[in-house]
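A single protein chain has been omitted from the complex, and every remaining protein chain is retained in its original position.
Read from first to last, the chains carry the letters A, B and C; within each, the first residue is number 1.
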Amino acid sequence: MSDTTLHPQSHPSHDQAGDCGCVDTHHHDSMAGLSTPADSTPSATHGYLGTKTKYQTALRRIEGQVRGLQRMVDEEKYCIDVLTQISAVTGALQKVALGMLEEHLSHCVVRAAQAGGEEAQLKVQEASDAIARLVRS
Amino acid sequence: MSDTTLHPQSHPSHDQAGDCGCVDTHHHDSMAGLSTPADSTPSATHGYLGTKTKYQTALRRIEGQVRGLQRMVDEEKYCIDVLTQISAVTGALQKVALGMLEEHLSHCVVRAAQAGGEEAQLKVQEASDAIARLVRS
Amino acid sequence: MSDTTLHPQSHPSHDQAGDCGCVDTHHHDSMAGLSTPADSTPSATHGYLGTKTKYQTALRRIEGQVRGLQRMVDEEKYCIDVLTQISAVTGALQKVALGMLEEHLSHCVVRAAQAGGEEAQLKVQEASDAIARLVRS
Partner (left out) sequence: MSDTTLHPQSHPSHDQAGDCGCVDTHHHDSMAGLSTPADSTPSATHGYLGTKTKYQTALRRIEGQVRGLQRMVDEEKYCIDVLTQISAVTGALQKVALGMLEEHLSHCVVRAAQAGGEEAQLKVQEASDAIARLVRS
C-alpha cells in the first residue's frame, strides 16, 4: 500500500521464480514446477502475471466506478441508483477475485501438490480461508 | 451517472419535499447536489444527505483501497493477499450500501407511506429489488 | 420451535389484528392499518399470511432438497455435485427471505409509518438489521 515506491529488489526474484508471488510467501523450490527451468528472461510471465494486464484493466475500471459513486453522492443522486451502482462494483470485484482464485488454484496449488510435502496442504488451507472470506463478504 | 454536469435548476424541489430524491420514483433533475447555491431552508433534511459526508469519506477510502489493489497487482503481490484486500473492499462497499439502504427506508419509504397512495408500494418494490441485488452480488 | 404445541394465547390476537405477526412483537394499534376495522373472523389473512401457502410450499421443497443432500452424502456422491445442490438450496432460501422481506416492508413497515410515532423507525431499524444478516450470510 506504500504507494508508488518501486521495489527494485523484489521484482527480480519474481522474474526468476515466481508465480503470482507464491515465491515471496513460502515455497521456492516448488515453484520451479513443470516449466521454464531456465526462466531467467525478465519478460517471463508468471501465475496471474500472464493475465496481469486483465486485472490491471479491470481494477482501473473499478476505480472509475468508485469515483462515479463519489460523484453520485456529491450530486445527491437517488439512493436506489447509488445502490445499483454499488452492486455493479461489488460484482466486478468478485469477478476479479474469482478469476484470480482460479489462477491461484491452477498454478500455485497445483504446483505445490506436484512438489509434494506439506506445502500443498498449507496452500489448500490458505485458499480455503480466502474462499470463506469471499463467500461471507 | 451523468457525470459532473451541474443541475443548478434542481434543488428547490429537494428543499420542499425530497429525501434522497424520493419526491417521486424517477428522480429527475432534482438530485443535483454539490452546488446548491441558494439552498435556503436550513432545517430541510434530505435522505442520506444528512450523512453525505460519511459516504463521501467512505467512498474516498474505498477508492484508495482499489488503487492499493492496483499497486498490489502491479507489484505482483501474492494472490491470496490480493484476495484478502478484495474482500475488505467488498465489505466496505456493502457497509456503505447497507447504511444507505437503511436511510432510504427510514426517509423515502416511510415518507411515501405517510403520503399514502400507491407511491409507497412502488418504493417498497424498488427497495426490494435493490436488496435482492445486494444479497446476490 | 417447540413443534406442534399449540399457542392458544397467541393465535387469537393474530386473528384479530395481525400482520405477519407484527402484532406479537410491538405495535398493536398501528396494526389496524388502513383496513378491516372489524376484522374478527378467524379466517382473516394477514401480512405474509396471504401468501403463507407459497412459503409453506417453498419450505417443504427446501426440506426435500436438504434430505436430498443427506442422501447424496450417505451415498458418497461427488463433492462438486453436493456443492451445486447446496448452492441451489441456499438460493431457494434466499428467495423465500427476499419475498418475505418485501411483504414485511410492504405491510408492517408501511403500516407503522402510517400510524406515525417512533414505531416506524423501530421497524426500519429491525428490517435493516435483517437485511444486513441476509447480505452477509
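Here are a few things to note about the model shown:
Here is the rule we go by: a contact is a pair of C-beta atoms (placed from the backbone, for glycine too) under 8 Å apart; a residue touches a chain by one contact, two chains touch by 3 or more.
The shown structure was predicted, so the numbers you read here are calculated from the model rather than taken from an experiment.
Although one chain is not drawn, the whole complex shows that of A:T51, A:Q70 or A:Q94 it is A:Q94 that touches it.
Chain C meets the missing chain through residues 1, 3-4, 7, 10-11, 14, 18, 20-22, 24-25, 46-49, 52, 55-56, 59-60, 62-63, 66-67, 69-70, 73-84, 86-91, 93-94, 96-97, 100-101, 103-104, 108, 126-127, 130, 133-134, 137.
Counting the whole complex, the residues of chain A in touch with the unshown chain are 94, 97-98, 101-102, 105-106, 109-111, 113-114, 116, 120-121, 124-125, 127-128, 131-132, 134-136.
Heads up, the rule we're going with is that only the chains that are shown with their structure count from here on.
Innermost chain of the displayed assembly, by C-alpha centre distance to the whole-protein C-alpha centre, is B. Taking each chain's centre as the mean of its CA atoms, A is the chain most distant from chain C.
Chain centres here are Cα means. That of chain B falls 28 Å from that of chain C.
Here the spacing of chain A and chain C, counted between their Cα centres, is 40 Å. Along chain B, residues 94, 97, 101, 127, 134 each make contact with two or more other chains.
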